[in-house]
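In this view, the complex is presented without one of its protein chains, the others remaining in place.
Chains: A and B, in written order; residue numbering restarts at 1 for each.
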């Protein structure tokens, strides 16, 4: 019969290593024909930001959040041993040497595999992000949509 | 037939933003008629502390834990960009501006929606907290009670 399995991840973290873990699990699950959703909330939202600065009309606090948060996955720090940005460089060098996919490629792969990427609308509003700052192909939704996916899920994770 | 769905969250973190995420998911799930439990362990226990100091007979180490840990959700720091307490202020200002519920209100709402709030007895003992330091309406239980809730759960998260 084969009912489809479902994997639903809340990606709260904005650390390079944790985002990488989320996307590796998501891509693995998609490869095994799971229906996969990543719900990006709080700092995890930064994984979906375009890496060029976008002109937008923002107030002072929104500008501050915009400056201080990393623009896109590639600019994120590590959860451990970040060493002012040296840690991510070490990890990226090592990944390159082992032919492991860097994070932006993992995100691209997830899109190609039809992983549903969702941005938490409440966080977008709170942090003053604009829709045009978020990469294409992302849906905007709230906790109700997350729960609708998660409540029938086989693998539910909060990362 | 409509069997009741279950959401069970282990709240380990004592960061304002993560606790907020936990309570937003919990309140959402309760609104969708899930049976919801939040099991507060380690630093997550601090979300349940009363915000006034409570007189209690404690030894030196217990007093130190008591002083160093935040008394209640409102005094917690952020997991990222805490900036010596300025980050939480920014977040709270922004939430107010967007009419988002501050964390203490989210906890009150959870109680009103009959979300079961559990304090991990082992952590209470380890950190030397006293039952009178914990807000009313909280159950005290251990990992066995958590597993009994979680093993039939639809949405299980560790935050």
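Quick note on the criterion: a residue touches a chain if its C-beta (ideal position, glycine included) is under 8 Å from a C-beta of that chain, and two chains touch if they have at least 3 such contacts.
Predicted model only: the values in this text are computed from it and were never measured.
Chain A residues in contact with the hidden partner, per the touch definition given at the top, are 5, 7, 17-18, 21, 24-25, 28-29, 32, 34, 79-81, 90-91, 93-95, 98, 100, 154-159. As for the chain not pictured, it touches chain B at residues 10, 12, 14, 41-43, 61, 64-65, 68-69, 122, 125-128, 143-144, 146-147, 150-153, 156-158.
Everything below uses one rule, namely that only the chains that are shown with their structure count from here on.
The centroid of the Cα atoms in chain A and the matching centroid in chain B are 25 Å apart.
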